[in-house]
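After the structure tokens below, expect a handful of questions from me.
A single protein chain has been removed from this complex, and every other one stays in its place.
And then chain A:
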Amino acid sequence: MTQAQLQHSDIPAGVPMHDAGERFHPFEHEGMHQLLAEFRQDVPIFYSPLIDYWVVTRRADVISVLRDHERFSAVVATQPVVPWPPELLQYLVDQGFTNESVQVACDPPRHTRIRSHVQGFLNPKKLQSFEAEVRALVQSYVAAINGKDTVDLVDAITYELPALIAFLLLGVKDIDPRRIKSWTELRVKLMHGHPTREEQMAAADDLLDFWRFSCDLVEQRKVNPGDDYPSWLLASRGGDDTRLTENEIKSLTFALLLAAHETTSNASANVLLELLRRPEDWQALVEDPSLIPNTVEEGLRYVSSVVAWRRMAKEDFELAGVSLPKGTKLLLSLASASRDEGTYENGDNFDIRRKNARSHVAFGNGIHFCMGAPIARMQIRMMIEELTSAFPNMTLIPDEEIEIAGVLTFRGPTRLPVRLNG
């Protein structure tokens, strides 16, 4: 390390960069956007001692890191923020937990090899082909609340529905989506949350159940292939370990059982909340549904469900005027980047007619760009279409507390109580 490189202990108290590090609470979502807006002005990067990450706040810097996979590794992307105790790791190994990083948390050439197989199924054209089935599912969920007076939209729609759509891709039938949801929440907490040691140890058996469920799914497809993701991967592997191993396929299935719905549940609830907070916007969509696709983009921009994503430097580097050493961990604030005034006029305003909403970074950027974006967009659009059409007078029930579940990377309301007919 050269002299010129900055150690966080070098940052004098009182300067904006130090101040930002003290004030930033990575697990607290209340007020986070306001704080980031302030930092974005003159603190493009700062050190957060609570998590030992450098936080990047501007869009151009976030994108430059995401695009530079040669210098910035994705291996930390899903690493537990609170390291797992060695006993937990040992127990998992003993019980046959062989999950490996195959996708979002691995680098080329491995990433390139695996992504090329996944691409055969998770590509825009194939995802588009689920359109009619997705529509039918959304309609059935909306029909189920018809006739009620008040409902919690998270509980009734946004929580389960994306899981059922994930099941379409995976060919899963006959399992309670709530079981997958609770397994997923547990995994999210273990990776991106701040669980206590007791919570970590207590999670082991559920984590194993989730893993075994994914493995069973792949084993079943070996015997009975269908038109689904694991079957596609098995065919693409063609029995050749140098192409793709069975354990990689199990890990990919395990990964998709989380990636394909957790984010979408949050993203749909986030945008619905913003719309319901602005009755004039809801009304505008009722009157002109052609505004809905751009509303989806504005929702993703304004309240991205993935608020931050992680990278680690493979060599010494300079970013936003600061020189940092190899091994530095970066927390790229997608939430901040997508509101950067350098690109978005009045970035902190929610505007369903915003011209450049679609240029947000909610789905990342570069070689790890979200492979489910087309179907995520499709389901959020359909949820808004069906809800505005069925309940033109829907309103948020006033004064109900809306809590945001607190993990490092994801954001979404835990409930959304509404009166369906105003």
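Assume contacts are C-beta pairs under 8 Å (C-beta built on N, C-alpha and C of every residue); 3 or more make two chains touch, one makes a residue touch a chain; residues count from 1.
Assume contacts and distances are computed from a predicted model.
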| item | value |
| --- | --- |
| Per UniProt record, name of the chain withheld from view ["Aldehyde oxidase", "2Fe-2S ferredoxin", "Pyruvate dehydrogenase E1 component beta subunit" or "Amino acid ABC transporter ATP-binding protein"] | "2Fe-2S ferredoxin" |
| Option touching the unshown chain, where A:P124, A:G226, A:G342 or A:G422 are the choices | A:P124 |
| Contact with the hidden chain (one of A:S338, A:N365, A:Q379 or A:T409) | A:N365 |
| Sites on chain A contacted by the missing partner chain, in the whole complex | 66-67, 69, 115, 119, 122-125, 128, 358-359, 363, 365-367, 369, 371, 373 |
